[in-house]
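This is the structure I have questions about; it appears just below.
Only a single protein chain was left out; the remaining protein chains are all shown in position.
Coming up: chain A.
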Amino acid sequence: MSNDNAAPSSSSAAANGSADSAAPRRNSKRPKYSKFTQQELPACKPILTPGWVISAFLLVSVIFVPIGVASLFASRDVVEVVDRYETACIPPQNRTNKVAYIQSSSNKTCVRVLTVPKRMKAPIYIYYELDNFYQNHRRYVKSRSDQQLKSNSSQNDTSTCKPEDLVNGTAIVPCGLIAWSLFNDTYSFSRGNESLNVNKKDISWKSDRDHKFGDNVFPKNFQSGGLKGGGSLNESKPLSEQEDLIVWMRTAALPTFRKLYGRIEVDLNIGDTINVTLGNHYNTYSFNGKKRLVLSTTSWLGGKNDFLGIAYLTVGGLCLFLAVCFIIVYLVKPRRLGDPSYLSWNRSPGGR
């Protein structure tokens, strides 16, 4: 309609002069047509039809159950030897006051015997597991100085490290509660009389060694304050080579966690007995923390953890169950979608 109107007026605009000068301007006010401005972009409008929903649930269960099974198998393939030793490594006579024992300077060596339940293929990872240890505590997790760890020049950058920042006015390297509480139990393994070599190289992340811990930063004043926390460090080795520290400083998100201690690079056979000579130094007794030694192989999913497999099977099973339920309900009580009688204004008694 507008075009019909516009055509004569614009053609006569020149002749009539000012009278019609408004005509073109008028037309320019007309909004431009585009699918976006008119909200008419082609759209796909799916609705939840029984067919779609039931097949979606079936599909999910079909995918989830096999993944669950695979995960569970992966987890079951992992061979794990766990030994809880925090009480066992305290001489019975000291068990009434464990804290005093661990803080004393007596010899805390202890021997544990492990039996390999299944053949374990190299590499076998050695973890220590701590329990009820809040590496994620706010006071703890923030008490570190990444600048100081990285470069020698920011040695005095200890402001974030309180209360383990300075000793006698000079900076502690590495400073902070995390480093100060470094885990210091030691393990050495032997099978029969043959001692097993523990490879402690490359147990930390390569990126940490290369970029977060400097190779020109050497420990200084470490554990020389009044209160000794955990382990001490070899002052002649730069931080980038102190792998136990690097591992320890990757704080755990949970109060129960395992950290890599080293690797045994020979296969262990079923029934092998492993003697572990333990240096039980670390104090978990004041907060009733457990300590465990874990030898574990690994799978494509990581260590032994049934959670994923079970969760997948549960979700898959639930989806299957829902799908079956929906099918049954659909068959028993079919319901026409979009039935006009569901609209209340079509049911109103005042109608016809």
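Operating definition for what follows: a contact is a pair of C-beta atoms (placed from the backbone, for glycine too) under 8 Å apart; a residue touches a chain by one contact, two chains touch by 3 or more; residues count from 1.
Rule of thumb we're sticking to: contacts and distances are computed from a predicted model.
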Protein name (UniProt record) of the chain left out of view, among "Regulator of G protein signaling 11", "DELLA protein", "Phospholipid-transporting ATPase" or "Thioredoxin reductase 1, cytoplasmic": "Phospholipid-transporting ATPase"
Options A:Arg84, A:Lys212 or A:Lys237, residue touching the unrepresented chain: A:Lys212
Of A:Arg76, A:Arg95 or A:His137, the residue in touch with the unshown chain: A:His137
Touch with the omitted chain, as defined above, among A:Val60, A:Cys110, A:Val167 or A:Val324: A:Val60
Touch list for chain A against the chain that is not drawn: 1-2, 5, 26-27, 29-33, 37-39, 41-50, 53, 56-57, 60, 64, 67, 71, 125, 127, 129, 133-141, 146, 150, 163-164, 177, 180-181, 205, 207, 211-212, 229-230, 250-260, 283, 286-288, 296, 300-303, 305, 307-308, 311-312, 315, 318-319, 322, 326, 329, 335-340, 342-346, 348, 350-352
